[in-house]
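Of the protein chains in this complex, one is absent; all others appear in place.
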Amino acid sequence: MIVEGQIHGGVAQGVGQALFEGAEYDENGQLTNASYMDYCMPRADDFPMFETGSQVTPCPHNPLGVKGAGEAGTIGSPPAVVNAVLDALWSGGHKVKDIRMPLTSERVWRAMQ
Amino acid sequence: MSTNKGNGMATASGLIGKSVKRVEDKRFTTGHGQFTEDIVLPGQTYAAFVRSQYAHAKILSVDVSAAKAMPGVVAIYTGADVAGVNGVPCGWQVNFKNGNAMREPKHPLLVADKARHAGDAIAIVIAESKEEAVDAAQAVNVEYEELPCVVDAFKATQSGAPLVHDDVPNNMCFDWALGNPIEEVNEAMSKASHVTTLEFVNQRLVPNAIEPRSYNSSYDAINDKYTLYTSTQAPHLIRLLMSAFVLGLPEHKVHVIGPDVGGGFGSKCFHYTEEALLTWCTKKIGRPVKWTAERTESFLLDAHGRDHITKAEMGFDNDGKIVALRAKTYVNLGAYLSTFASCVPTYLHGTLLQGLYTTPKINIDVTAAFTHTTPVDAYRGAGRPEASYLLERLVDLTAHEMNMDPAELRFKNFIPPFDGVNQPGYQTQVALQYDSGNYEAVLKKGLEILDYEDFRKAQKEAANNGKLLGVGFSTYIEACGIAPSAVAGALGARAGLFEVGHVRVQPTGKVSVYTGSHSHGQGHETTFAQVVADKLGISMDDVEIVHGDSESVAFGMGTYGSRSIAVGGTAIVKSIEKIIEKGKKIAAHLLEASADDVDFANGKFTVKGTDKSVPFGNVALTAYVPHHYPKDLEPGLDFSSFYDPANFTFPFGCHIAVVELWMMSVMLSTR
Amino acid sequence: MSTKITVTVNGAKHIDKVEPRLLLVYYLRDVLKLTGTHVGCDTSSCGACTILVDGKATKSCTMLAVQADKCKITTIEGMATNGELHPLQEGFNQCHGLQCGFCTPGMIMTAADLLKNNKKPSEEQIRAALEGNFCRCTGYHNIVKAVQYAADKMSAPRARKTKKEAAL
Partner (left out) sequence: MIPVSFDYQKVKTVDEAIAALSNDNSKILAGGHSLLPAMKLRLSQPSKLVDIAAIASLKGIKEEDGEIVIGAGATHADIAGDKLIKSKLPFFAEGASMIGDVQVRNHGTIGGSLAHADPAADWPALVLAADAAIEVQGSNGKRRIKATDFFTGLFSTSLQDNEIIVAIRIPVPAQGTKTSYQKFSQPASRFAIVGCAVMRFPDGKTNIAFTGVSDNAFRDSNAEAVVSGKVISNDSIAAAAKAAVQSVNILSDHYASEEYRKHLAKVYLKKALQAVA
């Protein structure tokens, strides 16, 4: 349960990076979104329920055979989400190489123009 | 809604791997957690800061006279007052490609000459109340001369860019490369039949733990002793850095306590200037000083994460086999070098570019630059999300470009399964040796959960109806629990990367465990108690986990990099093994047998092949009331272990995201 | 200039003289020492400071203590009765709805407002109700489950409502 919780939270931060978050500086060095009114923190209604599965491959060099799970959710999720959006675009004939994170609706819209 | 679809547990029986309810929840759900901001000390004073509104400006003058006269003001200090105090250090040395050490400009506790990012601290105001401190800080008059600034890592390294530190030419902290010689990679790339090129930005993120950073420092003049309460992930590390490197205090005279910590995600494992400054101030004024960041300050000061600009190329043969990977990354370090900033884009990033694939030739080149922005350091994942983003985007893009299936493309390139016991670990092209892995299995499992074929059908149908569905894959690997210390040291770490686990069995058989890991939400009080209860065959209720206090716990490296269970947990297990071994000697004496003939299981010491046994509790009592006791054996049942792992651990996995684009306004919905 | 206020917090009446600029959250934390209500931001966004004011979920960082004069306030410390946890408190534990625990009091108080008005909220309604409360640890999955757990428990026919729950 605790490990799953770590995965959920990690995925939320990873999806947060892919879709919502990003610190922006202007040319004067001012962080232009230095508050929760401007920096988009993922909220409860931004997420679905997560589906997780597990596959055990023991670590051979410690007695518990454990590996670590605190960051797993965050590490793998951003490319999965960005890849999925690009896959959707390719399936509609938009051959887009990259959209810069976070994938705001405007950035996706522009990629389709 | 779904639950975890697992296929087994790490251990076959007992408590380890079981889903138990957390023991720490009661205090948090009833409002009785104790966070640093909740602590008020006798004689408490409060600090507020005067911070630069400019990203880059000469400080012409700081006039505190009006502020000093404000009600309730206790003291005001400026950069001039702390000019003789060291800055906060960096814990990891990276060398330039030519062997020179990276450049480490001073990160002062308060700036005197110029501000190098918006929010840089110019003065600290200490008052009787928070309100008075804030009011007086507003009355400090600073005269600036605004200077041009640079916020982009690539631009910062170009000639003519404004300098963040006068003694750091081209704003370059270091350049660094890893992997096969670039000539070999270039040659392999030139033979590729398809090269996928991707230029991208891994944007800057703000960690945003919901508890803002908070510190409360006090000084006891009679005993010449400091106590710092800090919302940190690593109390001992903070004590070491602050006492030995910044303030020059005897370490045993500094008590650092990390009470309940409201999330960190990396951002609270660094040593921040405010911790040292408050500790410096408390002796000056002879009263405790507390400061808690306002959220706006958190945005401007808590070390940010990521901020890479990368160009990467991956070469493939006709069949879709990867033949080479080449990447060049510009890394933004911000205005100062934060505690682990240098190792994140290098040893935590470059070393992961093998991914799960058999890529024979890899070269990664990193240039790290100072800019007029908030320092950047480890944020959840730290280097590894950047590596996995680089690889996994390239692989999916290649699938589109070569008109191949992205899952199929991965299966073609996965490193075959190895368990690290019967088959050796996998030696990568980028320094690391993976411990064990079965990469095909996780993707297969992911495809099953998704029902991949079905999805592709649905996607086609949707496209026919003017709706866009997409699936994205990411099969990733990470390196957790950086180790061993000797290797980390050879790579530039200035600290050990072991962990301490001290297990004290009380005379009544209850167990207190002191761990150098420090929970800031992970639930160590539950997980570690589970491990201990399992190993000793006792109830979890009989185990207490103590963490986050430099005087209770011998030493500790703290919690970050997914290291707690692998390193911290193992240290505890090592101590338990010592306890069982000694317990066997005591039990053997009580049972009139040889220690070699005693087994320990389910909380009982038993003479092999007999039903003669003695419970763990009796052995514990005997250790403290050693009336019938082996000769030459010390009383007590109390062991401490320092565990320095032989290697990192390498967890891996697969993320699959499915999205639908709502066409009218392009809203994304994740499924 | 300070102003006299009379407030009832978790059933106990308090009379205090406060400066007008004192935010309600600081009155609770610094004057009444009820530190379960937390401050996580300065823009009324994060919801860590949520309490019930006259039964309504309220961000106590966006209310002056003087505005709370004559109000009835419930904080997280007032949710358990006679040592018995509120179903929400139990639900957060049962469903692992918290990790660092910092946002938890605010989450529970907002959820309490929801369950007062909607005995059987759908997943979507729970998520919508919690939009003003940030959690950085859990990804919200288990928080939603915790609220569902509490809703089920509170609407179970055999559940005996305590006086305080009924009043919320």
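As written, the chains take the letters A, B and C, and residue 1 is the first residue of each chain.
To be clear about the criterion, a residue touches a chain if its C-beta (ideal position, glycine included) is under 8 Å from a C-beta of that chain, and two chains touch if they have at least 3 such contacts.
Note that the structure is a prediction, hence the values are computed from the model and not measured.
Novice: Which displayed chains does the hidden chain touch?
Specialist: Taking every chain of the complex into account, the missing one touches A, B, C.
Novice: Using the document's definition of touch, tell me which of C:Leu32, C:Ala57 or C:Cys103 contacts the absent chain.
Specialist: Touching the chain that is not displayed is residue C:Ala57.
Novice: Which of these, B:Glu294, B:Glu440, B:Glu577 or B:Asp599, touches the one chain of the complex that we don't see?
Specialist: B:Glu294
Novice: By the contact definition given up top, give the residues of chain B that touch the hidden chain.
Specialist: Residue positions of chain B that touch the missing chain: 130-131, 134-135, 138, 294, 296, 664-665.
Novice: If the hidden chain were put back, which residues of chain C would touch it?
Specialist: 1, 3, 19-21, 23, 39, 42-45, 47, 50, 56-59, 61-64, 66-67, 69, 110, 113-114, 129, 131-133
Novice: Could you list which residues of chain A touch the chain missing from the display?
Specialist: That gives, for chain A, the contact residues 20, 24, 32-33, 36-41, 46, 104, 106, 109-110.
One rule holds in what follows: only the chains that are shown with their structure count from here on.
Novice: Determine the shape of the graph in which chains are vertices and touching pairs are edges (line, ring, star, complete, other).
Specialist: Its topology is that of a complete graph.
Novice: Any chance you could check whether B-C or A-B wins on number of contacting C-beta pairs?
Specialist: More C-beta contacts join the chains of A-B.
Novice: Using the average of all C-alpha atoms in each chain as its centre, how far is it in Å between chain A and chain C?
Specialist: Distance between chain centres, rounded to whole Å: 30 Å.
Novice: Roughly how far is chain B from chain C, going centre to centre by Cα mean, in whole Å?
Specialist: Going by mean C-alpha positions, chain B sits 31 Å from chain C.
Novice: With chain centres defined as C-alpha means, what is the inter-centre distance between chain A and chain B in Å?
Specialist: 18
Novice: Tell me, which residues of chain A touch at least two other chains?
Specialist: Answer for chain A, listing residues that touch two or more other chains: 1-2, 4-6, 10-11, 13, 35-36, 41, 47, 49-50.
Novice: Touching at least two other chains at once: which residues of chain C meet that condition?
Specialist: 41-43, 46, 96, 99, 123, 134-137
Novice: If you look only at chain B, which of its residues touch chain A in the complex?
Specialist: Residue list for chain B touching chain A: 1-2, 4-11, 16, 19-20, 22, 54-56, 117-118, 149, 151, 198-206, 208, 265, 295-296, 299-300, 304, 306, 372-374, 380-382, 384-385, 388-389, 391-393, 396-397, 400, 406, 419-421, 425, 435-438, 441-442, 445-446, 449, 459-460, 463, 468-476, 478, 480-481, 522-523, 526-527, 531, 561-566, 569-570, 573-574, 577, 645-647, 649-661, 665-668, 670-671.
Novice: Which positions of chain C touch chain A when the two form their complex?
Specialist: Residue positions touching the partner: 41-43, 45-46, 96, 99, 123-124, 126-128, 130-131, 133-144.
Novice: Mind pulling up the chain A residues that touch chain C in the complex?
Specialist: 1-2, 4-6, 8-13, 35-37, 41, 43-45, 47, 49-50, 73
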